[in-house]
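Structure, as C-alpha cells:
Omission of a single protein chain aside, the complex is shown with its protein chains in their original locations.
After this line comes subunit A, so read on.
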Amino acid sequence: MNKSKNAAFAYSFLLPSALLTLVLGIYPIAWAFRYMFYNYKGYGTARFIGLDNFSRILRDAEFWNSVVNTFVYAGGKLLLSIPLSLLLAAILNRKIRGRQLLRAVFFMPTVISTAVMAVVFFTIFNSYNGILNQFLIKFNISSSGIDWLGPKHAMLTVILVAVWGAVGNYMLLFLAGLQNIPEDVYESSSLDGANKIQQFRFITLPMLGPVLQMVIMLAIINALKGYESIMVLTEGGPAGKTEVMFLYLYKLFFPVGGSAASTQVQEFGYGSAVAFMSAVIVGMISLIYFYASRRMNRID
C-alpha cells in the first residue's frame, strides 16, 4: 500500500486529538510561561517586567502562608490516609467474608463529586446549626458544640474531609499491588510459624515496595495540588487558616469576594509566576521523595 497515503490517513485520525491538546492543553501553559514575566491585570497592555514578579513572590507573606498551609494539609492527609488505606488493603486482600462489598463501600467516596460533598460536609460541620454539633449537644458530649470551621479546627476538618475522599482510592491501588504477591509465600511462612504481623512486616511491606513508592508519590502530588474541596468548604478561611497554594493561585485569576484584600484584583502576570513557583514546589517535593525512597529501598 501507498506509504504517503497511509501517513495522510494517520495524521487525519490524529488531528482532532492533537489539535485539542495543543490549543487547550499546551497553549495555556505556554501562555502562563510568557506572562509570568509581565505586569498584566487583564486590562490595558501587558508590560514586560523581567523577574519582578518573582521578587514579589519572595516578599509575599500570603503566598508563603499558603505554602506552609499546603504542607500541613498534605502532611496531615498523607499521615492519615496512607496507613489507613494500606491497613484496609491488607485486610481486604485476605479471604474474609463480604470483602467485595467492603471494597465497594470504601471506594464509594471516589466516585462522588468533591464539590458536592464539600457542600454536604459544610452542612455537617457548620459550627452554627451544623448536623454534627446538633448531635454533640443532644447527647451532651459538648455543651455548645465544637467550632469545626473556626480558626482552631478548620485545618483538621478539611484534612478529615480529604481523607474521607482519598482512602478508598489508595486502598484499591494497594490491593492491586498486593494481588501480585504470590499466595504460597504466606503459606510457607505460616508453616514456619510467622504470625500475621510478622508476615506484614517481612513479606507484605518489602514485596509491595515499588507499588508503595508509586502510590505515595501519587498521593503527595494529589495532596499538594488539591484545593477544590477547601474552596467550597472554607474558601481558605477563617483568616487564611486553610488557604493552600493552589487556592491562593485560583484567587489571583478569579477573585472571590470576602477573601484577603490583596487578592481582590485580577493578577494575571503575577498569578502566572505564582503558578510556575507552585509547580516547581510540587516538582521539587516529588523529586526529593523519589530519591529519598529509592535510597531507603537500597538500604533494605
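Just a few scattered comments:
One rule holds in what follows: contacts are C-beta pairs under 8 Å (C-beta built on N, C-alpha and C of every residue); 3 or more make two chains touch, one makes a residue touch a chain; residues count from 1.
Throughout what follows, contacts and distances are computed from a predicted model.
UniProt lists the omitted chain of the complex under the protein name "ABC-type glycerol-3-phosphate transport system, permease component" (options: "ANTAR domain-containing protein", "ABC-type glycerol-3-phosphate transport system, permease component", "Beta-ketoacyl synthase" or "Multicomponent Na+:H+ antiporter subunit B"). Per the touch definition above, the residue from A:R59, A:K95 or A:K138 contacting the chain not shown is A:K138.
Among A:Y38, A:F106 or A:W148, only A:F106 touches the chain left out of the display.
For subunit A, the residues touching the absent chain in the complete assembly are 1, 6-7, 9-11, 13-14, 16-18, 20-29, 31-32, 84, 88, 91, 96, 102-124, 129, 131, 134-135, 137-138, 164, 167-169, 172-173, 175-177, 211, 214-215, 221, 224-225, 227-228, 232, 246, 249-250, 253-254, 268, 271-272, 275-276, 278-279, 282.
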